[in-house]
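Not every chain is included here, but those present sit where they belong.
A and B are the chain letters, set down in written order, and residue numbers restart from 1 in every chain.
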Amino acid sequence: MLESLKEEVLAANVDIERQELAKLTWGNVSGIDRERGLIVIKPSGVPYSKLKIADMVVIDLENRKVEGALRPSVDAITHVLLYRAFPQIGGIVHTHSPCAVAFSQALREIPCLGSTHADHFLGPIPLARVLTPEEIREDYEGNTAKVILERFAGLDPLDMPAVLVAHHAPFIWGRSAREALKNAVALESVADMALKTLALNPAAPLIPEHMLKEHHDRKHGPGARYGQESP
Amino acid sequence: MLESLKEEVLAANVDIERQELAKLTWGNVSGIDRERGLIVIKPSGVPYSKLKIADMVVIDLENRKVEGALRPSVDAITHVLLYRAFPQIGGIVHTHSPCAVAFSQALREIPCLGSTHADHFLGPIPLARVLTPEEIREDYEGNTAKVILERFAGLDPLDMPAVLVAHHAPFIWGRSAREALKNAVALESVADMALKTLALNPAAPLIPEHMLKEHHDRKHGPGARYGQESP
């Protein structure tokens, strides 16, 4: 079941390690088949180098296991709730990539300082608030999705395919698992560049609005001219 | 003798280089067989790429060599004294990983700023004090263990499986050599993230207490739900 989706999700999970987005087993990718309402997700705690197609876990939009011998990622419910709230998206990535984590821990949004950022994210990367003791006690992973969605009121998840969770780490998404992984690579790179820029100039100005829009539209707007006809 | 322990200790030593936790020969791993009271440890000064099973040195809890043609790591007595004081642990790693060393040299503990840290360490990474000239003259490596144990009065070594030695470097441990190595990877990553966080926000707040506990328990508490049934 869902063999090609499993292959894509497996490849994106392996890329977490290859792209140095997480150490040990600190990240996971999922992808969704919207027609069937089924999600393929990484099993919990399995090293990327040992992941096999048969290890992939299938869950539904109620976070019930449908297929697979292993437990799904402990973050599965966060993925499920994001898929339910953002019907436009097809893949989700969670990492602990160090520069994005640094902004999460510093409780700072990542300001949009240049074209690399604008190519992927239309504005500053939002920061979701710290969970309350009650929210953590009740349902830590579920309420992680809650504070993300709270922060995304009025934001389009395809214009802004990433969020930082305070004191934690980023969640990133896209129209597919493959695209979500690319956005995760972009996020870490953009965070790295922002760290270095702010070291050189703590008052570095934001990219001008007209340049932000141009760069984003060049890749994502209606008349996008980046890449090939059928990407 | 102790073949499977030797294999585990060898693999963890090789991982020191693979995980970029030390340059040249600046790190070592040991593992203990508690029933026999025997420790397998890296030989001194041998490059990781040349280590073989037969090079592994076996010592006892009096730091006497039991098997092996080579000299054990010069830090063997530090390992021995930690094993004697912490009966819960099964493996010890010593590295000179650069970000953890930076905190050791800055004489600062690593504050717990986020979930990556909380997943592995229940609170700030402690700093053991500088040795006195007498302590160094008498028994440098033995007294390194002494100041670590002094600092760990009242701390549980499984809740806090790492320490920074002032002006020196970290020692890390776990229930096995393999787990100790994972904790060493986590420590360096957490130190890297803390360095970057403090660059972005020198007054970055600590992770709230309830979130620290939740993250730690999710992986290590009685009802841990991370990973698979038999990890």
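As a working rule, a contact is a pair of C-beta atoms (placed from the backbone, for glycine too) under 8 Å apart; a residue touches a chain by one contact, two chains touch by 3 or more.
Everything numeric in this text was worked out from a predicted model, so none of it was measured.
Every protein chain here is a copy of the same sequence, 2 of them drawn, and the whole complex in this file adds up to 4 copies.
We adopt the following convention: only the chains that are shown with their structure count from here on.
Between the two copies, subunit A and subunit B, the Cα superposition rotates by 90°, quoted to the nearest 5. Taken in their complex, subunit A has these residues touching subunit B: 23-24, 26, 43-46, 70-71, 74, 96, 98-99, 101-108, 130-131, 133, 136-137, 140, 167-169, 195, 198-199.
Contact residues on subunit B toward subunit A in their complex (touch as defined above): 113-116, 119, 182, 185-186, 189, 192-194, 196-197, 199-201, 204-205, 207-208, 210-211, 214, 218, 225-229, 231.
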